[in-house]
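This is the structure, below, for whatever I ask next.
Every protein chain but one is kept in place in this view of the complex.
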Amino acid sequence: MAEVVEKSNIELVSSPPGIEGPGFFATSLDKVIGIARANSIWPLPFATSCCGIEFMATMAAHYDMGRFGAERLSFSPRQADLLMVMGTIAKKMGPILKQVYTQMAEPRWVLSMGACASSGGIFDTYSVLQGIDRIIPVDVYVPGCPPRPEQVLDGIVKIQELIKNESIRRRSRPEYKDMLAKYGIE
Amino acid sequence: MYSNNGPIDYLPIIITALVAGGFVVTTMFVTHIMGPKRQGKVKLDTFECGIESQGNARIPFSVKYFLAAILFVLFDVEVIFLYPWAVDFRNLGMAGFWEMISYMAVILIGFLYILKKGALKWDTD
Amino acid sequence: MEEQELLTSVETKLRENFGDAIISAEVMRDFPVFTIKRDKIVEVIKYLYDEPEMEFRFLTDLCGIHFPDNKGKELGVIYHLHNMPKNWRIRLRIFFDLNDAVVPTLTTVFSAANWQERETYDFYGIVFKGHPNMKRIMNVDDMVGFPLRKEFPLEDQNREDKNDAMFGR
Partner (left out) sequence: MPDKNKHNKTLAETPVVTAEKLEEKEYTILNLGPTHPATHGVFQNILKMDGEIIIDSEPTVGFIHRAFEKLAERRPYNQITPITDRLNYCSSPINNMGWHMTVEKLIEAKLPKRVEYMRIVIMELSRIADHLVCNSVIGVDAGALTGFVYVFEEREKIYEIFEEICGARLTTNIGRIGGFERDFPDAAWAKIHKFIAEFPKVLKEFEKLLVRNRIFMDRTIGAGSISAERALNYGFTGPNLRAAGVDYDVRVMNPYSSYEDFEFTIPVGTNGDTYDRFMVREEEIWQSFSIIKQAVEKIEKLPKGVFHADVPDFYLPPKEEVYNNMEALIYHFKIVMGETEIPKGEVYHAVEGGNGELGFYLVSDGGRTPYRLHFRRPCFICYQAYPEMIRGNLLSDAIVTMSSMNVIAGELDA
């Protein structure tokens, strides 16, 4: 029997900073909501090409994205928190991607996986949209063609950091409104 | 054997009802407050896999959908009446048994009628 | 080798029935290649389909090609036919002018040609007369110009971050 490692390397979710006293613990509502949202992301896999197959490997048992709370995929934008755009987005697909992003419920985040989604990748051609940030705001870019599953999981962890540190009222602030107005999304 | 069950014995039921109802109300209230509200015309449009929807959904659909649903409700209600019988199965003895059998027999005849009329046949157009 | 015999056998058969419609016949690498007049192409393929000794009953491939510099014959369509039982493969080519790029459709003989003809139209602007659904298949419907022609630029035009100096242009 392998000797038991004293300090197991599984790092539990650290509790948020807050005031601790005998028997009580106080922290801000933002932090609590942030942790709840970060560890229960429902991704919408907008998988179009090769990155979609690598995403299947990320979801399968070997790399298991379920460890990060993102087990339940939602194919309808109504119940999705995270739009994962994976693969090449052609110009024919642009309006569809923008429509799906607009119909997602707030608060919503976008992870652009792969070089094709982030910048058109090796396909600098007449029919490919050179990067989805031309039509929708993107939070995290994952490089690679296709990125290894570990890189995708690193992108998910970065999204979780974003969610944890985001204040609840960000989505109704004027800066957010005119940032979206720049993309023509009201 | 029976303790005189005064109103105090209904307390647990009331507590569970309160907790259940309370959970539903609070979560709806909290999400209503917490969730940012950004209503736009495009967002409120029906989700059609990313393209604009054409035509409306309110067109007549074939009756077999409705039949399947209503027959399920019917046989589901029948099962509900079996529960009290199952609880007091021993004391009701043979008399109760034959009553339930006749009850189920009546519904079984209805079921056979449904099968013969082919109400549940799904593949016909 | 047997391509040569296949070439001669098919060529003699075609010459008998279609005479001057067969412009040239040669063997390239391991394929007998026939260049045929444009308006006779569907009859030739139907003949090769029905003829008991020929029986080319499988359309392997259909694609367009663009040679800007040979005048009068800029655009071309290339058909690959395959006789599966005897494993014979031949290639038919037709060439025609850029301005009247109209070719009779092959969907009457092979349903496989439906989308391939739409793709050839989408890439080269070759209209297939009699095609049930002649419109673009790959690109956005309101796209102007035919992308696989030689003069059409490859790169995405509204991309401003790529200055030519870095790419030696």
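All chains are identified by letter, namely A, B and C, in their written order; residue positions are counted from 1 within each chain.
We adopt the following convention: contacts are C-beta pairs under 8 Å (C-beta built on N, C-alpha and C of every residue); 3 or more make two chains touch, one makes a residue touch a chain.
Since the model is a prediction, treat every value here as computed from it, not as a measurement.
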| item | value |
| --- | --- |
| Among the chains presented, those that the missing one touches | A, B, C |
| Among A:A57, A:A105 or A:I168, the residue in touch with the chain that has been omitted | A:A57 |
| Contact partner of the left-out chain, one of A:W42, A:F123 or A:Y183 | A:F123 |
| Touching residues (missing chain, whole complex) on chain A | 46-50, 52-54, 56-57, 60-62, 73, 75, 87-90, 92-93, 96, 100, 122-123, 125-128, 145-146, 148 |
| Footprint left on chain B by the chain that the document does not show | 48-51, 53-55, 59-62, 64-65, 122-123, 125 |
| Those residues of chain C which, in the complete complex, touch the missing chain | 28-31, 33, 57-61, 63, 65-66, 78, 80, 84, 87, 89, 91, 110-112, 114-116, 119, 123, 136-139, 147-148, 152, 154 |
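Operating definition for what follows: only the chains that are shown with their structure count from here on.
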| item | value |
| --- | --- |
| Chain contact graph, described as a line, ring, star, complete graph or other shape | line |
| Most widely separated chain from chain B, with each centre as the mean of CA atoms | C |
| Centre-of-Cα separation between chain C and chain B, whole angstrom | 62 |
| Touching two or more other chains - residues of chain B | none |
| Residues within chain A bordering two or more other chains | none |
| Footprint of chain A on chain B - complex, ascending | 34-38, 40, 42-43, 45, 47, 49-52 |
| Touching residues (chain side chain C, partner chain A) in the complex | 138-140, 147, 152-157, 159, 162 |
| Chain C partner contacts - residues on chain A that touch it in the complex | 91-92, 120, 124-128, 130 |
